[in-house]
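The other protein chains are all here in position, but one chain of the complex has been omitted.
A, B and C are the chain letters, set down in written order, and residue numbers restart from 1 in every chain.
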Amino acid sequence: MRTGVWLVGARGSVGVTAIVGLSALRAGLAETIGCVTELPHFREAGIPPLDALVVGGHDIVDTPLQKRAEELGAAGVVPADLVSAMSAEIAEVETDIRPLPGGATQADIAEAVMADLTEFRNRRALDELVVVNVASTEPQAPGDPAHDDLDTLRAALRQSGEVLPPSSLIAYAAFEAGCSFVDFTPSTGARLPALDSLARERRVPYAGSDGKTGETLVRSALAPMFAQRNLRVNSWSGTNLLGGGDGARLAEPGANAAKTQSKSKVLESVLGYRPQGVTRIDFVEELGDFKTAWDLISFSGFLGTRMRMELTWHGCDSALAAPLVLDLARLTAAAQHAGRVGPLGELGFFFKDPVGTAEASLADQWAGLIEFATGLAPA
Amino acid sequence: MRTGVWLVGARGSVGVTAIVGLSALRAGLAETIGCVTELPHFREAGIPPLDALVVGGHDIVDTPLQKRAEELGAAGVVPADLVSAMSAEIAEVETDIRPLPGGATQADIAEAVMADLTEFRNRRALDELVVVNVASTEPQAPGDPAHDDLDTLRAALRQSGEVLPPSSLIAYAAFEAGCSFVDFTPSTGARLPALDSLARERRVPYAGSDGKTGETLVRSALAPMFAQRNLRVNSWSGTNLLGGGDGARLAEPGANAAKTQSKSKVLESVLGYRPQGVTRIDFVEELGDFKTAWDLISFSGFLGTRMRMELTWHGCDSALAAPLVLDLARLTAAAQHAGRVGPLGELGFFFKDPVGTAEASLADQWAGLIEFATGLAPA
Amino acid sequence: MRTGVWLVGARGSVGVTAIVGLSALRAGLAETIGCVTELPHFREAGIPPLDALVVGGHDIVDTPLQKRAEELGAAGVVPADLVSAMSAEIAEVETDIRPLPGGATQADIAEAVMADLTEFRNRRALDELVVVNVASTEPQAPGDPAHDDLDTLRAALRQSGEVLPPSSLIAYAAFEAGCSFVDFTPSTGARLPALDSLARERRVPYAGSDGKTGETLVRSALAPMFAQRNLRVNSWSGTNLLGGGDGARLAEPGANAAKTQSKSKVLESVLGYRPQGVTRIDFVEELGDFKTAWDLISFSGFLGTRMRMELTWHGCDSALAAPLVLDLARLTAAAQHAGRVGPLGELGFFFKDPVGTAEASLADQWAGLIEFATGLAPA
Partner (left out) sequence: MRTGVWLVGARGSVGVTAIVGLSALRAGLAETIGCVTELPHFREAGIPPLDALVVGGHDIVDTPLQKRAEELGAAGVVPADLVSAMSAEIAEVETDIRPLPGGATQADIAEAVMADLTEFRNRRALDELVVVNVASTEPQAPGDPAHDDLDTLRAALRQSGEVLPPSSLIAYAAFEAGCSFVDFTPSTGARLPALDSLARERRVPYAGSDGKTGETLVRSALAPMFAQRNLRVNSWSGTNLLGGGDGARLAEPGANAAKTQSKSKVLESVLGYRPQGVTRIDFVEELGDFKTAWDLISFSGFLGTRMRMELTWHGCDSALAAPLVLDLARLTAAAQHAGRVGPLGELGFFFKDPVGTAEASLADQWAGLIEFATGLAPA
């Protein structure tokens, strides 16, 4: 099953790390650390092998992939020697990256995006094509009645003006082109009723939102412990310090709001109540791609006795995110192949703010993922 | 179902906290925080209500319960005003605490212990009696061929000398008296083939070992996250600083070895390999019952990129342990009532070093516990 | 030397803790922990003994001191049994707390405040009277030309409207009444050219601003280490989580800005450059008076190698502040007695944002303090 992975934001840190890493894995120069779908549990699941993946994508900047890869090498996100060793493979992918098309109306832009997708699918003879959004986080988009109805939306797209934020326009184009869609960002993406209708009409699946790679990952693993032990969480506060392109963007108030909101849902959902506390994201340029998150949990035990827990996470965001992008592309392609349509709640394991499911405990998400993957396996 | 809870080490911090707390819960003066079996999941499980519990026990010291309770109040382990409010109830339990009997041979001691248990059961008209070991941790006991065979053991007990460590002698006496047995400590307890035979012969269940209340609890919640995300844990090191009676005992090399060994199993079991790192327990008297544990986890992600996580746990050990003692007594009584015999692996959720199961992930233990409790429910 | 301590905000946490603590120290029921001026270094300095202090004050609320003291006892800020033991002494101070006077113009209010101060000084036969501001932090005050010139200010005070923020009006009244003034808060207080002129005219000293009790204290002790070792601090970020009345006030954007600004000065001043990083104060009600501050320091060593340091401070703010209020009153009274006039830069040891000095290193502030105190000693 030849599987296309179309990265929107292909020249960003996550995109380039995924491209370098996929090349290295195929060349046998890297281990499969961080790749969930390489765990034994997924061996029989009928998901496309790493060798079957073909990468292309869109971006709004034209910095060469090789240059971005070298920057990531210098920053310690990927091994610098891998970047040199993979230069031929990176150059190969470079030929499949397109500038994000413009157009007079959003309908025109969508057509042009669809044309890029179709051309890639045909030229590369792909069985499935998954569009993965790894572009910069957008500001929270204003609501619009056209978001709720597909016909109204189609009409609005032909008008001038921006009825859809960029991430949703991409999802629209992907669905129209018969591609599945994964949103790795907290942007709106496919999360509009009109787009859900479209996905069902075109019989494609989609997944999202916002890759779970740090503080929220840890919270979804740890919060169930407090619930299961009947300990009362009085407050759970968090601070995230990060640099990098994504950090700069998240420091803008609009994007920050989108992100801290998706972070706060997990606790309420797992605990059944909302503990006090604030979650912050602050931009500290010099930290680069290495994020530090600190959480303080203040809780009560038997007879009200007060206790505390603190945790610090020093993670390299792109190195955590990139293998999940590959996992998601493989799983979503397999789901499309198996005829799955609409939101893939079973991929909630990978997301801060999962669509199609209310499950927020990591362990339960894991169980759901394994069951899902097993169910995809050809009989 | 009137259920006896016989605490071996009843005058210790865990024992007294359980006694004060149970009284307060019954009097409606405390919430059920920390009590697992008070969660909605257990509502239909047919476990004895808190009102049905009757507490007695053994200890080797004779400090009055009230005095120990006041010390715990002054130390902030239990609210000081609860201790005054509950003095009548504490005095009532005091009448059921016995000195640990002596005897010429261990068989004689066992007889005397059995007599105490039987007298308590009869006088208090109990349907079930669960013996719970909350005594000081013993040094690791030397092996003995009599541990492997029940007949040999019975013969050896009639000789002079100590073929069994105290915790195992108590388990022996409990089984002989038809009681179930829970070992909340890392001591040997029922974990000998000869005692397992005896439990099966007497058709009683048992559970253990070593209540999971701090660092190991967190590890069992967190380690699966690393495994599920295919992240490689290079080292996981831990330091536990604690005062209190238990801290002093654990500072003795023999007991320390027993405890750090049970702590190290969870990582190996969940991850499938043993990361580097050392786990320490150090006695710092002035910290009292409030333990601080610090863990450093060094791990690798995609393409080998190195990351770290740190966590600090400031817990009040007895306040974490006491409600679990009540949970375990209730669940074990219900299991005995339902005819369960031998090790209760399904109670692994509560233990650092669970008997009767290899399951070490907290989430999987939780799922097993719920299934178990549901299965106990009367049809 | 009978010394009056007039607390503006006497019914607040800091004020009440100081009142309870002073009583307990005198009664021999508490040790002098936290009292800087009780260290041997100050023995010869001729500062008034604790027994010579007489407390009074203003507040805008009328909650009884005893009630506030009991709340602090319940919250663990002061020992609950001390509060009962000291009730007679607390009641005695209660008779010297006055409501903050009102008036048609700020000049009228100042007159009324002066009358309260003078009445207290006469009735209690005080040799010196120190006014200490421990009232809630004000929003940053807007500038006004009258702040720069004493005559203009005097004229403006007689107009309607608020030319001075409350803290500065108090400083004005204190100086006019011949009292020295200490600002324990980040409010404007005496830090206006016109008020400095007034202090010099009246020949009284003043000190401030913003008691240094937590994160900034630690920073002023630690930052010199990086400077002296020629290590480069790339970023220094901080998060402060606190509840309590002060926390609620600081959560208001105006007050928060005043406070985080005074926090950021120490690093720049000690290091000679401003590292990246953000310092936050967030209100988490349930933490009460126990504040948690977390700092992340990212620095470079030899050949640019990158390293990190993290620290967490769990302090009880009022218990840290109250003894310093007593220290400051004693030292300022002694300085006034010794004829010192204007800003007391030598008290910078006690403040986040010291007036009258550019010294920001704790060690250098300490050396300056000792020299100052020694210099006060009668020949």
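Quick notes
By our rule, a contact is a pair of C-beta atoms (placed from the backbone, for glycine too) under 8 Å apart; a residue touches a chain by one contact, two chains touch by 3 or more.
Note that the structure is a prediction, hence the values are computed from the model and not measured.
Within the whole complex, the absent chain has one touching residue among C:125, C:303 or C:358, and that is C:303. Among B:32, B:87 or B:239, only B:239 touches the chain left out of the display. Remark: the omitted chain is touched by one listed residue; of C:21, C:186 or C:288 this is C:21.
Checked against the full complex, the candidates C:46, C:139 or C:224 give a single residue touching the omitted chain, namely C:224. Contact between subunit B and the absent chain runs through residues 234-235, 237, 239, 241, 276-278, 280, 282-287, 292, 294, 296, 298, 308, 310, 312, 314. Taking the whole complex into account, subunit C touches the unshown chain at residues 17, 20-21, 24, 30-36, 38-39, 76-79, 82, 217-218, 221-222, 224-225, 228-232, 300-305, 307-316, 319-320, 322-323, 349, 361-364, 366-367.
As a convention for this text, only the chains that are shown with their structure count from here on.
Between subunit A and subunit C the centroid-to-centroid distance comes to 49 Å (mean Cα coordinates, whole Å).
Listed for subunit A are residues 308, 310, 312, 314, each touching two or more other chains.
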